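The chains shown are only part of the set, and none of them has been moved.
First chain written, first letter: the chains are A, B and C, and each begins at residue 1.
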Amino acid sequence: MAVLQVKNIEKHFGATRVLEDISFELEQGQALAIIGSSGSGKTTLLRCLNFLETPDQGQILVQDKVLFDAADPSTQRESEIRKKRLHFGMVFQSFNLFPQYTALENVTLASQLLARERPDFKEKKKEIYAQIEKDGRELLGRMGLADRAGHYPHQLSGGQQQRVAIARALALKPDILCFDEPTSALDPELTGEVLKVIRSLAEQKTTMIIVTHEMAFARDVADQVIFMDGGVIVEQGPARQVIEHPAQERTRQFLARYAES
Amino acid sequence: MSFQTVNVMLGKSFLLNCQIFFVTLLLALPLGLIVSFGSISRWKPLSGVSRLYVYLMRSTPLMLQLAIVYYLPGFLNPGHMLPRMTAACLAFVLNYAAYFSEIFRGGIQGVPRGQQEAGQVLGMTKGQIFYHVTLLQVIKRIVPPMGNEIITLIKDTSLANFIMVKEVIAMAKEFGNKAMIWPLFYAGVFFLVFNGLVTFLLSRTEKKLDYFR
Amino acid sequence: ACGNNGTQDQSSQSGSNTSASDVSSGSQQGDNSSVDAADSDWAKIESNGTMKIGITYFEPMNYFDDNGELTGFETEFATAVCEKLGVTPEFVEINWDSKIMELQAQTIDCIWNGMTITPELQEALTISDPYIKNYQVVVIRSDNADVYTSTADLVGKTVEAEAGSAGEAAIIGEGADESLKQAEYISAAKQTDTLLEVKTGAADAAVLDFVLAGAMVGQGDYSDLMIIPNLQLSVEEYGVGFRKDSDAAEKVNEAMQALIEDGTLNTLAEKYDLAELLLANQ
């Protein structure tokens, strides 16, 4: 069953069309890698899924429920969008950790704020917070950061920061986890740590969309690959097939640039 | 007249400086925040008016603004004017709100957009994002420029003597009529002490906010 | 010792003021006798060739006419005296409430600007012979004409005067008016500032020199101001202020006397409508 269905998404910035007729599906437990050259619209696509941009056309469905329909304003109400965002988790290219909170606080903050909306919050405040903290520590542990829970972002290396960002996104148990070039702001040496974490998430059948420039990684970890260029999907298919035997000339050209180095 | 007496008299009039200082801080900070929201608003008329206000306030001498706030109402409608200290405080609040708003604007615009977006994708409300994510980062950013402005403010309070508020420098000069000149040079000490204190508090605040970057 | 210097200087200088060019006699004297003589105030003024006269601007004493030329009773009077003394007058605007400071710092040599002689000033300065009678008047807004008819009506009201002026003395000084004593006093930097304050309502009344008030009240933007009729406060006299124990005071006195005797002063006073206040005419 498809967790996510994206149908005919289109997005303009002023006069420039950045996304054009984007459609794809994502199965539960699968990892989708999006590749493509700079400016091809990968980030914009992720941002549309997370309601950071509003598509001009198209629909977004999660578990067959219409989350967004460009033709139906009732799906775009500010108040509902906030909740709908929780279907998606987002790990930004530049981490965007909250600098004034420790690693643990970064991970737990949103859960704590959401808990306040629970009807039983007042009575069980202490228990709820204790549970949130326990979950947070467990998540950090899974990321190999058990001993860094009390550190502030600036006291962590780039790779550690990115792993905190992943834990933060996972804390809200999203249906689909999105990564925007999760290692591109990292030193090559630190890249490995983060990729290892994503790999293990894939092994645990986390549903993911990963925008990445690491071709080898995309090939090995992703189930599906989408190659975008100029705002359109040029090619999509099983990972090995797209990366090792691309059907399109444009895909071949793009991949050739990586072969050089 | 003894050193003691001069000190007491200067001290008493320095209280007026302090009063203007604190009233201005108390009122110009929130007003400045409102103006800064105005000037970053996407609604052109509002941002236009806010920016014009800031431009006028920052382009003309505070001394003149004092004179206008105090004398203009009485000039147009004799007898209907504000008490001196009220007028002085009003002029200072209006003037400093403009300066503060620019600092707030810089602080708000300085927080990377990604911080807000990170809050959004975590399902936070706008209010939660402002209060739990942005606010402290804005404060950290504005403390240093605000510190400079605050030091300028306490010095500027002396301008109130232009509308005959007998603040410390006016008082010090008054001693000249008693053929005592040194109080005028000595008045600077009050500012040095006050600023020493402010500088100390500011650097403590900055240190406190130093735990994150 | 100071007083001693003074007399010595006067006698040594008295011959030299007949001709402006005869500067050498002063310095000769200094060489011959004591260093103190060369330090004499008048010697310095004379060797500079200019007397720096501290003023503030107000009509009819010192003001700019429509051509932008400095004129006025005190301007012409001081110029005439300087001419007699063989020095050039240089008019320097001062802040009235720092006039003593300016004198001591020698930015000016005398204060010659309708300065009312007060006991405090007499102590701090050496003052010339008085030359004009002055009295203080109370200025109010015309629409209050019926409200404030005497000082008694000003009890508890805001009353203003220039800091350190005779007007101030009439409000808070030792011989102050009993009613004004009970008013709320505010000091201004200039007499003219008090008129702005009364006009706008910042103050209920201002106490200032009749000479000045008479010239301005009822004019231009001050047309809605008036002087409380038949109310003369602290009748006093104007003098020229010098540094304490300055010998220049005596020189000026001599010249002043000469101008009174040859009628110049009276002519000047008539020109500025002050003849009835001139002490020489009393």
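The criterion applied here is as follows: a contact is a pair of C-beta atoms (placed from the backbone, for glycine too) under 8 Å apart; a residue touches a chain by one contact, two chains touch by 3 or more.
The structure presented is a predicted model; accordingly, all values stated were derived computationally and were not measured.
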Problem set entry | Copies of each displayed chain within the entire complex, written as a formula | A x2, B x2, C x1
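Assume only the chains that are shown with their structure count from here on.
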Seminar exercise, completed: So the chain most remote from chain B by C-alpha centre is A
Seminar exercise, completed: Averaging C-alpha coordinates per chain, one finds the centres of chain B and chain C separated by a number of Å equal to 41
For this session: With chain centres taken as the means of their Cα atoms, state the distance from chain A to chain B in Å.
Result: 45
Exercise. How big is the gap, in whole Å, between where the Cα atoms of chain A centre and where those of chain C centre?
Worked result: 85
Seminar exercise, completed: By the touch definition above, chain C meets two or more other chains at residues none
Problem set entry | Residues within chain B bordering two or more other chains | none
Exercise. Which residues of chain A touch chain B in their complex?
Worked result: 50-52, 82-83, 85-86, 88-90, 92, 94, 96-101, 109-110, 113-114, 152-154, 168-169, 172
Problem set entry | chain C partner contacts - residues on chain B that touch it in the complex | 70-71, 73-75, 78-81, 84, 164, 166, 173-174, 176-177, 179, 181
Problem set entry | Touch list for chain C against partner chain B, complex | 95, 97-98, 100-101, 104, 120, 124, 141, 143, 163-164, 186-189, 193, 196-197, 199-202, 224
